[in-house]
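Notes for the one structure printed next.
Rest of the complex left out; these chains stay put.
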């Protein structure tokens, strides 16, 4: 026996430990066949064009290159992706052009698409490059998602604010720049950047190509498109290729991580207190408690996603858009990028809760007062523009099937009942506030020409835009403080009393 | 030498790497004897009854089944649990009925207990099932915890609001539904769901059995108890078996994870700004900084819990109720489920800080004004209902021994001194606000019949319910912003000035 050979006897304990340990680790490896495929697949080649991009950008913008290298786009080709069973796919196309089927989805595969449509396309080191990748570009591989998204309110998020004169007035009033002249405040018009960095940071800006400009970088002088209202990642962005939307609003560049999109922090970029406290309410709920306490151990990347197995408590994505399956990968709810399509009632952004609109372009609605709002100021719904009772019931049942992973049908029914009742109560408070406000308008104590600019009008706005909305979210997702002390019933009552007081003061000081 | 045998020489480097790596991993495995026992123990059998439950519920509610399968209840029997040294046990019973000693703690082991007491018990596929598992049910294995809990304020959280006429008035006033009639706001009484989804979502509702109802599920039609004020997980819930409390308020179904209960997100479901900003203050403290930055590496599941070894900075559980031991597993503080029993001073929910009540049923207190509050409006404590100075000193020393894991006695003493002084200062501001309010009541500028419903009364309420409370929490747990700009001294002064201004206005407009 040579010295280079192991003395098995001596080593038997250590060897046992080696085997036991390594074997133990093997046991905790994902044996899931849907996952194994991915692990074993070899990394596809990078196209010549993308290789050229990387040649410089590996040094120019190493962060996004490294991010991309860690992404699924870098390690899978579309043709490999299509070998998976359809339930496990992240692509929804059946076939892509041969030219890009077998390579990694690299720089040029995304930034080189549809150059003719892209006003932001420019000649860059012998390639024609788009600055702003748009939903139609993403649709090359993800057409179903882009098509679904196009029907959502999100895709029309700019028009919803701009084409609806009431919301337009509201945004302009909130960001109105004021001067001081002759002892008085005077309006100087909406501050342009204020709009772009608040409302339209989430809703999206109009990206326009003003021409070309020369930029001095660390490495060279380059000529690039001169874009107005850019940067912006708003979800309803108007892109230079004429399309609407920004996939990167939720799938941040350039990792496009499914894990990130599934985590509530993504939605929490925009769905926030005081007007849309979805994140804050979730965070304070029992679901949020479980997410925050336990989610380090969940499988955030499996497709399809199995409630209870891959994750223990729902996040925004679970209830609102992910494909969820049972333990045998049978679908319970289908994936959707038409956000809101699982919802039957809409609880924010308007004085009263109301059935979901049929169409994402809500500015097309006309209610009984002729206004582009789904309800009148007295609470009458514009029913022909809203989903039917049958549709409401179907959606509620669909959401119930999500709850049903963990809760009995009886439990969920009772929970939805509580939510309905809460909406009614909050709506009633708003109605009272609105009657009080209407009373002031009628008595000429306020001027309804712009219903949002005076002190008492802002108090009225708070009642529904912030407080009633919080109460409804607090009940819908179980965050008690948002029903109570935090923008909730405490504020509904305190604010209503203040509105009454302010109006009474005006009555006293007003000429008879 | 056959080809199937390794060429040791060639492989020696790789082999060394294998051994070194695997051995390295072995070294980081928990060699802790208290843990090893658990790992090695084989999974106990599931009782026939629970197996029957799983037969359907594996498909009906797969999420909670999967959650349970990952829980300690699923992998340990009580008899196995009792083999551990008592310091390491999670069960506090010495013996359970033979029928459940050797099986997993499954569905029926919890939902089938004490059927005679349970008004929510119903016949379900030949089993008698309780919908709502209650503290007496949990006491089958965890009697000490349930007994401790029964003395806490938490266990009496409903009665504290309802049997104390002042708090009862406060909750009803906060959630008062308003109408508008003849140009005036009119009260329509407390909105029922507003109460249930705010105050009583945390404090608990009265779960009542109205009878039976038929539910259509995806699989079948079932007859189930019709429960009023359900769902609810409030910590003081009144259960259909007549008991008080909901263990699931902090130990969410059906994983009952110790890790979750030990994380501050659990307490943060209810102990929140603006009235009880425990979580927010913690989050902004140095303890919170360490928790948020480092806790991914801590051992959240070891019993007993060793400060500095298993965790580096305290969470709510560490200071307020966990069993903490030194490195030799010698207890430093005992586990308690009588929350508040380590505290000597109470700093929220009342105008003034005061010694902790002796009994969790605080509505039994009578102060010098005959009110069920531990202090009078002028700050006089109802001493006979509150813990003695000796007891206060003992509790302070006990908490000091928790601080003592990381801080010197001198440091802790000085810190407590700062906290005491802060309480005095905040109390002084509340006293001034209360004197001002009393002045308004005396001058008939406000009506004390309901001391919480008028605009100026709400300003007074803010002074103590929100701002003084924040200041005290900010000092007690070192969150400077809550002492300063965030509901702190900024607000104490701003709000007090506003109260004065509003009262002065009333003086001017009041009839002489």
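A and B are the chain letters, set down in written order, and residue numbers restart from 1 in every chain.
Just so we're on the same page, a residue touches a chain if its C-beta (ideal position, glycine included) is under 8 Å from a C-beta of that chain, and two chains touch if they have at least 3 such contacts.
Predicted model, so just to flag it, every value in this text is computed and none were measured.
A.B. asks: In total, how many chains does the complex have, if 2 are shown?
C.D. replies: Total copy number for the complex in this file: 3.
Criterion: only the chains that are shown with their structure count from here on.
A.B. asks: Taking the mean of the CA coordinates per chain, how far is chain A from chain B in Å?
C.D. replies: Computed value for the inter-centroid distance: 32 Å.
A.B. asks: Under the stated contact criterion, what part of chain A meets chain B in this complex?
C.D. replies: 4-6, 14-15, 17-18, 21-22, 25, 284-286, 288-290, 292-294, 296, 306-309, 312, 326-327, 401, 404-411, 413-415, 418, 421-422, 425, 428-429, 431-432, 435-436, 439, 471, 474-475, 478, 480-481, 483-486, 488-490, 493-494, 496-498, 500-501, 508
A.B. asks: Which bits of chain B are touching chain A when the two form their complex?
C.D. replies: Answer in residue numbers: 8-9, 12, 15, 18-19, 22-23, 25-26, 29, 58-67, 70, 173-180, 183-185, 188, 191-194, 196-199, 201-202, 213, 215-218, 224, 227, 230-231, 233, 252-253, 255, 257, 259-260, 263, 265-266, 268-270, 272-275, 296, 454-455, 458, 466, 509.
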